[in-house]
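Note that one protein chain of the assembly has been removed; the remaining protein chains are unaltered in position.
Then we have subunit A:
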Amino acid sequence: MRTAAVLGLIAIVGYALLAPIATRRLAPSAATVLLVTGNVLSAASGVFILAVLAFTWIGQFPFVAEEGAWSPALLRSDSPVPAWPAAIAGCLVTLALVSALVTGLRQMRALLEVHRACRRLTAVGDLVVLDDERPDAFSTPQPAGRVIVTSGLLRALDPRQRAVLLAHEKSHLVHHHAWWNLAAGLAAAVNPVLRPAARAAATAVERWADEDAARAVGDRRLVATTLVRVAQLQTRFAHPAAVVAATGGDLEARVRALLAPPPRRRPLVLAATIAVLAVGALPAAAVQHTGEALFEHAERPAAVPHT
């Protein structure tokens, strides 16, 4: 079990480091699905492995053992995990769950706030135009998702750039992109090691919408120039302090990708990536198996009735 647990944790760190690089060459829709699924699964398996480790220690408390009907002494002598690593695992699990809960609650509150704010606005189809000089455009999550664009931004773009903007935001709504981002963010809240992978997922989501927009207007370069134009407009309007804090590090990757030929379908790369992900899940399965065996072995023999 110890080996399986260590291998499992190594697999998670390995995934966190390699996934952003490995999915870079995939079509953005495939990259999004793989990254978000991978992030959620590895966050869950990390919590699971740590929880099993922690329970080898927690299970030795007499009142817990009483409930589970196993012998604390047997468990202590059988357990391959010393007390202190198990206790640390317990602390980490608690931290991860608290962090997930806090992040989840905050995001739910933010979602409600967004919906309340949007409900009062007049929408044409899904489009809401906000009368404001500040150039901005974003979409809110489905159901009842909206594309919100300020009149300042609409005025600053020419008709073809407006078409790019609307097609891009429409893609976010149609493919429920905000939810993919939320799931990746929650996984990163559980396990901070997954933060780069969550950022990679967010970039893949934007790339997905960029590709949809490029297909809609039939011009990849136009999408790239629109991205740069909007970013520059926002910079001109942004608060000096905000410029430093909110640098869109992914914009360069998006522009580069749009200036390159459209991504091809790569079934082999996709299959290989999925296979590696599946192998990464094996240690967690081994931990589950050996953990179960450990507690079964420590189980008290059924009480013999007095004669």
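The working rule: a residue touches a chain if its C-beta (ideal position, glycine included) is under 8 Å from a C-beta of that chain, and two chains touch if they have at least 3 such contacts; residues count from 1.
Rule of thumb we're sticking to: contacts and distances are computed from a predicted model.
UniProt records the chain missing from this view under the protein name "Transcriptional regulator", selected from "Sugar ABC transporter permease", "CoB--CoM heterodisulfide reductase", "Transcriptional regulator" or "2-oxoglutarate/2-oxoacid ferredoxin oxidoreductase, alpha subunit".
Set against the missing chain, the residues A:L18, A:A44, A:L130 or A:I274 yield one that touches it, A:L130. Considering A:A224, A:A281 or A:L294, the position touching the chain not shown turns out to be A:A224 (whole complex). Of the options A:R25, A:R106 or A:H289, the residue whose C-beta touches the omitted chain is A:R106. Considering the full assembly, A:L166 is the residue among A:A19, A:L166, A:A214 or A:A298 that touches the omitted chain.
Across the interface with the omitted chain, subunit A contributes residues 103, 106-107, 110-111, 113-114, 116-118, 120-122, 124-132, 134, 136-141, 148-149, 151, 154-155, 157, 159-160, 162-163, 165-166, 168-170, 172, 177-178, 181-182, 185, 205-206, 209, 221, 224-225, 227-228, 230-232, 234-235, 237-238, 242-248, 251-252, 255-256, 259.
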